[in-house]
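With one protein chain removed, the remaining protein chains of the complex are shown where they sit.
All chains are identified by letter, namely A, B and C, in their written order; residue positions are counted from 1 within each chain.
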Amino acid sequence: MSSPRKLRYAMVGGGHGAFIGAVHRKAMALDGQFELVAGALSSSPERARASGAELGLADDRNHGSWQDLLADELRRPAHERIDLVSIVTPNHVHHPVALAFVQAGFNVVCDKPLVHTSAQADELVAAVTKAGTVFGVTYNYTGYPMVREARYLVHSGALGTLRKITVEYNQGWLATAVEEGGANKQADWRLDPARSGAVGTMGDIGSHAENLAATVTGQHPAWVCADLTTFGAGRQLDDDAQLLLRYDSGARGFIVASQVAAGLENDLRLQVSGTLGTITWRQEEPNQLIHSPVDGPRRILTRGSPWLSPAALQAGRIPAGHPEAFIEAFANVYLGVAADIRARQAGTAPDPLHADYPRVEDGARGVRFIERVLASAASEQKWTAVG
Amino acid sequence: MSSPRKLRYAMVGGGHGAFIGAVHRKAMALDGQFELVAGALSSSPERARASGAELGLADDRNHGSWQDLLADELRRPAHERIDLVSIVTPNHVHHPVALAFVQAGFNVVCDKPLVHTSAQADELVAAVTKAGTVFGVTYNYTGYPMVREARYLVHSGALGTLRKITVEYNQGWLATAVEEGGANKQADWRLDPARSGAVGTMGDIGSHAENLAATVTGQHPAWVCADLTTFGAGRQLDDDAQLLLRYDSGARGFIVASQVAAGLENDLRLQVSGTLGTITWRQEEPNQLIHSPVDGPRRILTRGSPWLSPAALQAGRIPAGHPEAFIEAFANVYLGVAADIRARQAGTAPDPLHADYPRVEDGARGVRFIERVLASAASEQKWTAVG
Amino acid sequence: MSSPRKLRYAMVGGGHGAFIGAVHRKAMALDGQFELVAGALSSSPERARASGAELGLADDRNHGSWQDLLADELRRPAHERIDLVSIVTPNHVHHPVALAFVQAGFNVVCDKPLVHTSAQADELVAAVTKAGTVFGVTYNYTGYPMVREARYLVHSGALGTLRKITVEYNQGWLATAVEEGGANKQADWRLDPARSGAVGTMGDIGSHAENLAATVTGQHPAWVCADLTTFGAGRQLDDDAQLLLRYDSGARGFIVASQVAAGLENDLRLQVSGTLGTITWRQEEPNQLIHSPVDGPRRILTRGSPWLSPAALQAGRIPAGHPEAFIEAFANVYLGVAADIRARQAGTAPDPLHADYPRVEDGARGVRFIERVLASAASEQKWTAVG
Partner (left out) sequence: MSSPRKLRYAMVGGGHGAFIGAVHRKAMALDGQFELVAGALSSSPERARASGAELGLADDRNHGSWQDLLADELRRPAHERIDLVSIVTPNHVHHPVALAFVQAGFNVVCDKPLVHTSAQADELVAAVTKAGTVFGVTYNYTGYPMVREARYLVHSGALGTLRKITVEYNQGWLATAVEEGGANKQADWRLDPARSGAVGTMGDIGSHAENLAATVTGQHPAWVCADLTTFGAGRQLDDDAQLLLRYDSGARGFIVASQVAAGLENDLRLQVSGTLGTITWRQEEPNQLIHSPVDGPRRILTRGSPWLSPAALQAGRIPAGHPEAFIEAFANVYLGVAADIRARQAGTAPDPLHADYPRVEDGARGVRFIERVLASAASEQKWTAVG
């Protein structure tokens, strides 16, 4: 068997000082399936080119703007052209870039929250449908093998009928006024409505919470009751979100997300209870999933154990007890995208076991959910319909 | 120094098959400060007397009804009379018994939730005020030394200005239809509105959650938005509660309490965040309190460590690393009551360090809070005022 | 059913300032099965009587010496006489007191290590055999319900053939020179060979380690290779012990015990591996036992769960999730003694489920083991036979 060639990718955003761009690149490098061949790594042409040079881009594929990148790609012959573009810019740039590349027929991976408005989201979904391209959204926490095991347990019926679906996501990095002075590039754009969107914490990490719950349970809230709060003086966006949820199935749940939980790091927790048991997963200890059945001892399921589901096993690389973590989970999203791209390039049906990644529709649903959260937060009524 | 005599107590309720009565007795026995001398241990006279005999009560102090107990005590000379009565009946009996003993001048300890209605609660508070007696409510979780350390940290300013106050309390014992057949005495009365009151889970464990948050933070919610759910088929009371909270200080919070979290045991968690840090405490690992300051490493504070506050240290019995647990915490509530009774008997001011226990006013506030939760749950408005 | 009367006990040692005496009294008080009626609470007659008065002893049963206590008890009629004596003195007093009371026909509970020499131990075992009395040794860690579950798992074959038996017991309280100045009464006598015996840490906590391993596995080491170390300047006894062990069954193991593990509290851990799995228990989190089978997910067994063995269930008082701890485990040793005493008083065979406590033979075996450890530590040969 000869090696499949690496998939060629371009990156938009992710230049100097960006946090998440480097994570995407490491995740894509890890398994040897991708190579970076082109980029427009910043909205500043100078910074873009300097960043691209550092990453070893050839001069003729190191662009000052995403428009130049797109134009150049379209000029190139198929065997040189990128297989996908990875969009890791601040949120407000997602929509134009993603739409343009999709409409030009390129496969896309885009960071979350997908776009600012549901109108943009609908437009993008329609464009992807029309173009028939692959479109992944980096809800990276769903790439953790034990999240996939959680999804499996729910879908296999091990928990019975679901009753409670809860996600808590606490960070502390906005507990102090880190945005002052502008040195913290993350804080700078994430707290700016023009670039971040109409929500702050709800978009940055609340969107992960929504997607995590939906991915694991396959259920989407029908009603939300939201309280968004801004604790940091002078901020224009929420830095704390508390949501009660009702599901059409009768299940109840909540999402709480805070970036002012001083001293906490990245404390994302999922808990799902059904008539037969409860599962609990914590992102900071991601190699284990705790399953508390109603009729027997608690079980600690660990990544790599042979009794896990195929979906969880295929998402791991090394034996149990040799922990995998954030970058590996991130890489799993990209591996899912790669499997889909390769299948389409080969003209075959993608294997769902491997082509396992969040899609444009998941991103769009997240955007609509955020809009309903905003509506609820502004309302005097207890419950606001979702979807 | 000669030994202080043991305080004499009577118990109302707590006969055969009761869970919590035996816990009260063990808690009172632990430190050698109390002796059981009288009782009316069941609403059934036969069961009451049989239970009393088993506990070694003298025949003339082993009564078939609390009315007989009260009448008998009033007939006795002071040196024989009980120093306090402990009321551990189902909820609906709390009010008449507590009121009668208070009005007769007896010190009382009563289980939670205190009474069914705020009118009853107000009446009881007024009676206690008039009688000048000691009245403790067994919000036993506040007896844990590390909860007292949590309270100390908040009040000392170690967390700065509070922003988030959250309590989660998940149990799974009502996940299945344990009430069927009537063999589970706990489930039988706790799910019966006539005996349990207008709420189920919200009263049984939600009341603990409210009190724990209030005790540690000294703050009380101004607004509540509640969703109460009944999952168990045929049940008349909620078995799940989700509350969003707003405080006048600007803090936000939530309480979630469930007894259908299948497979979970007694998973009570408190988390409080302020501008300077976050504290986290779990009842199932009660000897430690986790403190995450905003500017340094996480600290695990452990019961018995010499650097704890006096309030936490005086609530412990044995060195750090030798765990104390539920019964010891329960006993601390009684030790607080004992300190107050002894001080009053001696005509001295109680030492607040030792006379540290939840009072009738705390119980009354809990009852009013439950009423506001019910009002919110029945309302279409998002926020219902509390207090 | 009428109540069984409380068992009357006397205490030798445990006066002012003693740590462990108060623990014994709380443990005995907890379940209402014992009452303290007599004592000789210190080797100083004045301190003994002052301590007894504080504990409410009647003047005529509050003695200045254990000899007076014994003489007085022998003078009393059976219905007044103590049912047992609890010996909680420094180690060097155990032997004369225990022997005298046994020879006089009294039931005894004695702290560990039992006595200083195997000759003393043999003498005591012979005396107990001759007298036919109950003799318990407070290896209190074996009173933990989850230790009993561990014992059950081993004996039920759940671990297969045992291969590794390891106990680690780390404390830090002797990391600094706490014995200087004499204010630390514990350190004062425990580091004095005349009162503590020929070993320090090996006797104080190493003896617990030996007994815990033996209780859970039913196996006793055949060979030991020991390294005893004294880290604290000027100390005459070891404050650190490291032992390699070989068992006749082919199993291997080790015991390490240290009291200079600075910053650690009471970190006692047991791990036993067999061909089918491994169990792990930590004293600082005593309500859970971790079972890692070779062919399935790790299981967390929790105290009070209905699927535990009868031996573990009967050793608990309250439901799962409501933690029990050190004093409750201690109390379980006394409950075992009480069950045995009551059975003998009733002329019936004790129920082994309830009469579950460490016996004089266990204490004697511990003393012999310590002697072999000392022999090994002094030898140039690698392995020293045990037993």
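Operating definition for what follows: a contact is a pair of C-beta atoms (placed from the backbone, for glycine too) under 8 Å apart; a residue touches a chain by one contact, two chains touch by 3 or more.
No experiment lies behind these values; they were computed from the predicted model shown.
Enquirer: Which one touches the absent chain: A:Val23, A:Leu84 or A:Leu243?
Expert: Among A:Val23, A:Leu84 or A:Leu243, only A:Val23 touches the chain that is not shown.
Enquirer: Which of these, A:Asn287, A:Ser309, A:Asn332 or A:Ser376, touches the one chain of the complex that we don't see?
Expert: Of these options, the touching residue for the absent chain is A:Asn287.
Enquirer: Specify the residue from the set C:Ala222, C:Leu276 or C:Ala375 that touches the hidden chain.
Expert: C:Leu276
Enquirer: Out of C:Arg298, C:Arg317 or C:His354, which is the one that touches the chain we can't see?
Expert: Residue touching the absent chain, from the options given: C:Arg298.
Enquirer: Residue by residue, what part of subunit A touches the chain that was omitted?
Expert: 1-3, 5-6, 19, 22-23, 25-26, 29-32, 50, 53-56, 171, 173, 264-267, 283-287, 302, 304, 317-328
Enquirer: Can you list, in ascending order, the subunit C residues touching the missing chain?
Expert: Per the touch rule, subunit C residues meeting the hidden chain are 159-160, 163-164, 166, 170, 172, 175-176, 225, 227, 229, 231, 240, 242, 244, 246, 250, 252, 254, 256, 258, 260-264, 271, 273-278, 291-294, 298, 379-382.
Enquirer: Could I get the residues of subunit B that touch the absent chain, sorted low to high?
Expert: Interface with the chain not displayed, on the subunit B side: 291, 296-302, 305, 307.
Keep this in mind: only the chains that are shown with their structure count from here on.
Enquirer: What is the identifier of the chain with the smallest separation between its Cα mean and the overall Cα mean?
Expert: Taking the mean of C-alpha atoms per chain, the most central one is B.
Enquirer: Could the interface between the copies subunit A and subunit C be described as same, meaning over half of its residue numbers are common to both, or is it different?
Expert: same
Enquirer: Determine the centre-to-centre distance between subunit A and subunit B, using the mean Cα coordinates as centres, and give it in whole Å.
Expert: 44
Enquirer: Centre to centre, by mean C-alpha position, how many angstrom separate subunit B and subunit C?
Expert: It comes to 35 Å between the two C-alpha centres.
Enquirer: Measuring centre to centre with CA averages, how many angstrom lie between subunit A and subunit C?
Expert: 55
Enquirer: Quick check: what residues of subunit B touch more than one other chain, meaning two or more?
Expert: As it turns out, subunit B has residues touching two or more other chains at 264.
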